[in-house]
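My questions all concern the structure below.
As you look at this complex, bear in mind that one protein chain is not there, while each of the others sits in place.
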Amino acid sequence: MLTREEVRCVRTFAVLAGMVLLLSGCWDRLEIEDRAVILGIAIDLAESKEDLEEEMKEQINHSNAIGAPDMPVIKISAQIAVPGRIPLGPGESGGATVGEKPVWILNAKGHTVEEAMNALQQELADQIFLGHLRIIVVSEKYARNGLGNLNDYMRRQTDIRRTAWLAVSKGKATDIIHSSPQLERVPALYLLAMLDHSVDMGKLPNEPIGRYWIRNSNLGQEPILPYLVLKQQENVQVAGLAVFRKDKMVGATTPLQIGAYMAVNGISEGGYSFFVPVVNSSKNQYVLMRTVNRDTDTRLVFADGRPKIIANVSLEGNLREKTESDSYNFSDSSAIKELEKKINEALTQEVMHLIADTKRMKADIFGFGEYVRALAPKYWKEHVRSNSRWSEQYHSLDIEIHINYKVRRVGMKAK
Amino acid sequence: MRLREETTLSGIEMAAILISTVIGVAILPFPLFAVRGAGTGAGMLTLMAIGITLIGLLSVIALGLRFPGQSIIQYGAQIIGRPAAAMLNALLIVFYIVLTASAAREFGTVVVTSVLKQTPIEATVIIMLLIAAISARKDLRTFANIHLFYTPIILMPVLLIVCLSFQNAEPLYLLPIFDHTPQILSSLLTITAMFQGFFIITLLIPHMRQQSKAWVSGLSGLGVAGALYLLIITSTVAVFGAEEVKELLYPTLELAKATNLPANIMERLDAAFISVWVTAVFTTLFSNYYFAVHALKQWLGTRDHRLFVFFLLPFLMLIAMLPENVLQMYEGIALIARGGFVLTVLCPVLLLAIAVIRGKRGAADAH
Partner (left out) sequence: MSNDKLQTSPNLNPEQLLARYAGESCPASLSQLLEIVRLIMGSSDDLVIRTFYIYGRYEAVMLYINSLVNQQITDQQLQSFMTLPEWLSGTDKLGPEALKQTLLNKTVHLSEITVVSRMGDLINMLLNGKTIVAVEGLGEAFKFGARKIEQRAIEQPQTEQVVQGAREGFIEQLHTNLSLLRYRLPTPSFRILICEVGEYTKTSVAICYMEGIADPKLVSEAENRIRAIRLDGVLDAGYIEQFIEDHHYSPFPQVMNTEKPDKAVANLLEGRIVILTDGSPFALIIPAVFGQFFQTTEDYATRFLQGSFVRMARVIALVFSLVFPSLYVAIISFNPELIPTEFAVAVAGGRAGVPFPSFVEVLIMEISMEVLREASIRLPQQVGGALSIVGVLVVGQSAVAAGFASPITVVVIALTTIGSFATPAYNAAFALRMLRFPLILIAGMLGVYGVVIGLILIANHLLTIKSFGMPYLSPAVPVHFRGWRDFLIRAPLWILKKKPSYRQSRRYEDKEEGTA
């Protein structure tokens, strides 16, 4: 019989032995520098199928006896951070010398996203790591073809952030990823900063990939994504919202319509400006207003057994400039009142225009369908039930917009 | 002479044991089950499950007070006679063994799918079972200490994540509050199963300092745990919407992923959440293991429970490794949930009814 102490000793050794055995594992350890940290991805449709087939043969190909999906070939460009080229900390020391690109852009092709990623991995020493994937840009062509495959792939990945941005580019997505802006060393991070700051400044609704998925799943709502355009100076412009219906892009808005969209949905931190003609002035005189605050109260009513949406949009804004300095004075509040009336008219028109556009696309980006589903479940169950039927109904949905604009400040000038 | 401390349980400790036992491995997939069953009515479904659990809890407490100093293993024989009680006890013990094993397996599966993708599932499961086993050898005092210590550690971060996530919430997604799908009944049973950890209370009532406090601690324990489940379901549905939740295998984990701390201290909270969840799994496993071992001890009338701890380990491991994939595992768990409903809710209610009808009652100072 062993004594207590001996038993303890044996036990300790058993535990230690177990630890040593486990140590031989380290199954999942993969040092950060051994990972190919992908910061951004661009997805394009390959131009012509014939010369692609040729290229596809050169890389790993998943087609087998059972066959491959008959999908258009896509081209993926991945931006990989190159360790050591991005300096540690704000100082200059230890950084890259000017001229060395801090990222490395690789291309791969495939029928599906996973196939292309596998092809990419085949050409890469380090294991691909998507935990820091911050931005995915897809070309309009690809988006119009449908994002179903991309989203399925992304959802299955455990590392993907729900806060990563998914954006649509007007031209080739690769060009956007290739652009080298001057403000930030890493292009993907510049794009990210641009989108994030746009959200902060009220110029873009916060709709990252996670929100896209949610909107796409919801029956009474359609997703939107930022719509990017590459400009001459290697810079990128947020050129509106890409409108989707059932994972497929169906259209895009203008940049100013983003403001209208945000007004209808009452997304605060307003950031868009617009011209309003000056009251009682025959001359070509305008003031420029900038919205700073938005709040919307959306109601659902039934008229003749059909749903009707009434949105009361309250906006607050400041006067930013006049076209001519002294032609028109704001010295008392009645002048402001007049101006507000004018603004309400102008904005209602603008918003109705956007609604008409989306109705044409049959894409309920405002989520009015969610109001119907949530507040009138009986009607929903009887008449709608599915996403596609709601799209049809949205086409003829009765929508009433009341805009109530308040001018709060006129700036440092007294008149 | 030797210095010895309190061996009885206080009301707070009792409630803490209930809370940390009930909050377990299931908080990750739980919104998925609830939404699958009831769509936006998931919150209501959860409330119903809590109500059903409450019936079981109240019967168990009433039984415990009717037979002071005894657990269900001991008073069963008095109520329904030896042979039937032996059956019941055997079923209970087997149920708890399977429950422990399935919780360990579910834990391993989540870890292997979401965090440690290359680590063999056997390693994660055996580590968890070992920790639970080592702790299950300890006495009641340590058992209470461990639960009391971990309860706030489990509650706080979950509350934090839920609160932070409310900034992304869309109240519209919660409506309509009443909703149902064809699978609502089976979902209700599955959700009720998440609360069946409360059953450990039958083992603990005899050790309470003031047994009459069992009502208060039982109710507050279930109340807090239930409130946490309700908060989780509300925030996941409010953030994602019912349709999106149906697409997510572990909605609660996604919730943590979608939430980030102000000022970007941590960009995503899923790893923080996983660590808290590991703790919650540990306390649940610990309770179940403890129950199995002590029920065995009481049933066989041995003096020391430590005997059984490492004896059970290989069986637990074996049962845990039975399912071949995630889907099969969840089907198995749903099956266990039905059994659990019968054993932890129906049985106590029946026992109580029989005890009242036959006028059975324990000796006042039995121990």
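Every chain is named by a letter (A and B) in the order it is written, and numbering of its residues begins at 1.
Basically, a residue touches a chain if its C-beta (ideal position, glycine included) is under 8 Å from a C-beta of that chain, and two chains touch if they have at least 3 such contacts.
Worth saying up front: this structure is predicted, and the values here are computed from it rather than measured.
Visitor: Looking at A:D28, A:E234 or A:E345, which residue reaches the missing chain?
Guide: A:D28
Visitor: In the whole complex, not just what's shown, which of A:P83, A:P181 or A:P255 touches the removed chain?
Guide: A:P83
Visitor: For the chain that's not shown, point to the residue among B:I52, B:I131, B:A169 or B:L249 touching it.
Guide: Selected residue, touching the omitted chain: B:I131.
Visitor: Per the definition of touch given earlier, which of A:K75, A:K109 or A:H132 contacts the omitted chain?
Guide: A:H132
Visitor: Which one touches the absent chain: B:F282, B:F308 or B:Y330?
Guide: With B:F282, B:F308 or B:Y330 as choices, the missing chain is touched by B:F282.
Visitor: Going by the touch rule given at the top, which residues of subunit B touch the chain that is not shown?
Guide: 1-6, 10, 12-13, 111, 115-116, 119, 124, 127, 131, 134-135, 138, 141-142, 144-146, 148-150, 264, 266-268, 271, 274-275, 278-279, 282
Visitor: Over the whole complex, note the residues of subunit A touching the chain we left out.
Guide: Answer for subunit A: residues 8, 12, 19, 22-23, 25-26, 28-33, 35, 37, 39, 81, 83-89, 94, 129, 131-132, 134, 159, 161, 186, 189, 192 touch the chain left out.
Assume only the chains that are shown with their structure count from here on.
Visitor: If you average the CA atoms of subunit A and of subunit B, how many Å lie between those two points?
Guide: 40
Visitor: So in the complex, which bits of subunit A are touching subunit B?
Guide: 22, 25, 27-28, 155, 158, 161-163, 210, 213-214, 217-219, 367, 370-371, 373-375, 377
Visitor: Under the touch definition given earlier, write down the residues of subunit B that touch subunit A in their complex.
Guide: Spelled out, the residues of subunit B in touch with subunit A are 40, 113-120, 123, 127, 172-176, 179, 239-241, 243-244, 246-247, 254, 257-258, 260, 267-268.
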